[in-house]
Every structure is written in structure tokens, then in C-alpha cells.
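Below you will find the structure I want to go over with you.
For this depiction, one protein chain was excluded, whereas all remaining protein chains were kept in their positions.
== subunit A ==
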Amino acid sequence: MAVLSILTYPDPRLQRKAEPVSVFDDDLHHFVDDLTETMYAGPGGVGIAAPQVDRPQRIVIVDVRPKLGEDCHGLMVLINPELAAWEGMAVGREGCMSVPDFTGNVIRAERIQVQAQDASGRERSYECEGFEARAVQHEMDHLDGFLFLDRLVSRKIDLFRRKNYKK
């Protein structure tokens, strides 16, 4: 296992669209292990995407236990992830290992259903909400070359949240 080095903005490699994973071999397993170790070593330590370490493949790892304890899915290895459903919107302040020293407000869905494969290629489905859902959406953005900087909103946007909005 090894801690990989993180690309930081404005490195153009962060803006590439990542390719789907089609081969689930030992090389992938090793990479997932390294990526996981790199995530835990980072300042946030709760999520990472392969493009952040200069590997343009659709691989995301999220583990929000450092933040939420056991009240979450724990370690999720999301390969070729897709958002199957989402609902609700919430404003939250985000930072990113690839954008050091800056945080900003971003709107994300409050609840999501994500479908992905695990490191062995098995189909998985997760329902996430709140902080965990935010982490997954943030990391999935990296796969399409987006940073949270592409989704910044002004503080005032928070006003438009309704106390009881209809679904």
C-alpha cells in the first residue's frame, strides 16, 4: 500500500472526464487499496476519486465514519457509479484536497441512490443522505472533471430553502 500524491487545482488533469473501469483485476485491487490509504491520510479523510491521483478512471471511495461514526455505510468502493435517484436540496460548505485552503457553499441533493460496482465487479446499490450523500456527489463530480468550484453559490441562496417544500 502507498499514499499517492494528490493533484491540485489548476492542474488540467483534474478536468478530464474519467473512463469507465472494465477490468477488475489485481492491479485494480492494488490501486483501490492505495487510493483508500491516500484518502485516510488526507486532511478530510472521508472521500477521494481516482482522477485526484492522476488516474482518469471512474473510481470513487467514500468512508464518512471519521465524521459520523458507525451511522453510515462505512467504506464504500464505488466503481462506475451512477446516480439512480435523488431528492431534496441542501446548501453546505465544502472543501477539497485538490483545492487547498478554500471552502465554499455548494448545493447538493439531500438523499441519493447510487448504483456502482465494487472492486470485484459486483453490482451494488446504496442509499445515502446528508453528509454521506454530499461526499458521494462531491467525489462523483471529479469523474466528470468538475470541482466544487464549478458549483459555488452565494450565501444568499440559502434563503430560498423552504421550511416545508413539497416533494
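The rule we apply is simple: a contact is a pair of C-beta atoms (placed from the backbone, for glycine too) under 8 Å apart; a residue touches a chain by one contact, two chains touch by 3 or more; residues count from 1.
As a working rule, contacts and distances are computed from a predicted model.
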Choices "Small ribosomal subunit protein bS18", "2-oxoisovalerate dehydrogenase subunit alpha", "Transport permease protein" or "Amino acid-binding protein" - which one is the UniProt name of the chain not shown: "Amino acid-binding protein"
Contacts of subunit A with the absent chain, listed as residue ranges: 42-44, 46-48, 67, 92-97, 103, 131, 134-135, 138-139, 148, 155-156, 158-159, 163
